[in-house]
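Mind looking over this structure? Questions follow.
Removed: one protein chain of the complex. Kept in place: all other protein chains.
Then we have subunit A:
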Amino acid sequence: MSTCTGTYCNAGWSEVLTSMSPYGWGSMGLAFGLSLSVIGAAWGIFLTGSSLVGAAVKSPRIRSKNLISVIFCEATAIYGVIMAIVLNGLMKKPEGGIEDGSFTDEWNWSAFYFAGYGVFSSGLSVGLTNVASGVAVGIAGSSCALADAQDSSLFVKILIVEIFASALGIFGIIVGIIQSNSCQFPYDVAA
């Protein structure tokens, strides 16, 4: 492999990664955290909703009670929104440390990169767990509606299964918050 000597050549992955703005990483983390959570919630809602409306044709009594399954799915999206707000609070526009449009040498680069990768990863933690949680709640909710239509004593039993599926998403948001706690973006040279 020949050594690249041109102006536009990079010196391997370390240069590629350090050339990407930590603000970009942080914003992508926020975007993935929210969008994947919403995908999980939407997936769960159509799984539950289609079974719920069908089962309610012959047993209308289940329709209000089983909205709780839809609410469980919706909670998954709310986790994503909460996390997006938390992560957004960590990112601030720099107030100092910039001269002629670029960062000065006093800029806290290590904190800057730490925050960028941390926020990206915590967004991903929340997003991916919420996809899994949303699908799991959706499948359990769909079965819950069908079971309730046959025998109303099954509703509470399957609801417990749903609560456990919903807890998967809470694991994600807890870890995501802990992960992002120490990821404050520097906004001034002194900070």
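Basically, a contact is a pair of C-beta atoms (placed from the backbone, for glycine too) under 8 Å apart; a residue touches a chain by one contact, two chains touch by 3 or more; residues count from 1.
Basically, contacts and distances are computed from a predicted model.
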When you check the chain that is not on display against UniProt, which of "Signal peptidase subunit 3", "V-type proton ATPase subunit", "non-specific serine/threonine protein kinase" or "E2 ubiquitin-conjugating enzyme" does it turn out to be?
"V-type proton ATPase subunit"
Among A:59, A:104 or A:182, contact with the omitted chain is made only by A:59
Which listed residue, A:51, A:129, A:166 or A:180, touches the chain dropped from view?
A:51
Give me the subunit A residues in contact with the hidden chain, please.
43, 46-47, 50-55, 57-59, 135, 138-139, 142-143, 145-146, 149-150
